[in-house]
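The structure's right below; bear with me while I get my questions together.
Of the protein chains in this complex, all but one are displayed in their positions.
So, chain A:
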Amino acid sequence: MRVVVQEAPFDFGAEAEAFASGRSDLGAVVTFTGVVRDTGDAARDRMEIEHYPGMTEKALAKIAEEARTRWSLGDVLVIHRYGALTPGEKIMMVATAARHRKDAFEAAEYLMDYLKSRAPFWKKEFSGTDTQWVAARDEDEDALKRW
């Protein structure tokens, strides 16, 4: 299990390639990558992600550990960035490896649902001279209920 919180970009290809490599017992690897989206109407110049150093790492590790107790996983990877990001940049990725795909898919979805609403990150959007904090969505909170 590896949890990384960093400001710098990460190399998705290299991370995906290295993840669970050499583990021929794990027949399924799922990766998910979050990318900064351009909003439909107003151009989003950039985004700044604030986090809570110390708690962030603990919260992510706790979420990953919980996934390991719920599903049969061979390995888990979570990388989440903070700081300034522009549209098209990768914000975060999760990877899960399991013997079978169902565990890998479900665990990846669980990780995503929880780190949206339970990991201490806050996004601020910058569009021209406008700035605003991204509000948490009710759907994201509701998504936790299915687990």
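Note that in this section a contact is a pair of C-beta atoms (placed from the backbone, for glycine too) under 8 Å apart; a residue touches a chain by one contact, two chains touch by 3 or more; residues count from 1.
Everything below uses one rule, namely that contacts and distances are computed from a predicted model.
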Point to revise | Chain not present in the shown complex, as UniProt names it (candidates "Sulfate/thiosulfate import ATP-binding protein CysA", "Multicomponent K+:H+ antiporter subunit A", "Signal recognition particle receptor FtsY" or "Molybdopterin synthase subunit MoaD") | key: "Molybdopterin synthase subunit MoaD"
Review point. Thinking of the whole complex, not just what is shown, which of A:2, A:68 or A:118 touches the missing chain?
Key: A:118
Point to revise | Residue among A:12, A:52, A:105 or A:126 touching the omitted chain | key: A:52
Check your understanding: At which residues does chain A meet the chain that is not included here?
Key -> 34, 50, 52, 54-55, 58-59, 80, 91-92, 112, 115-124, 133-136, 141
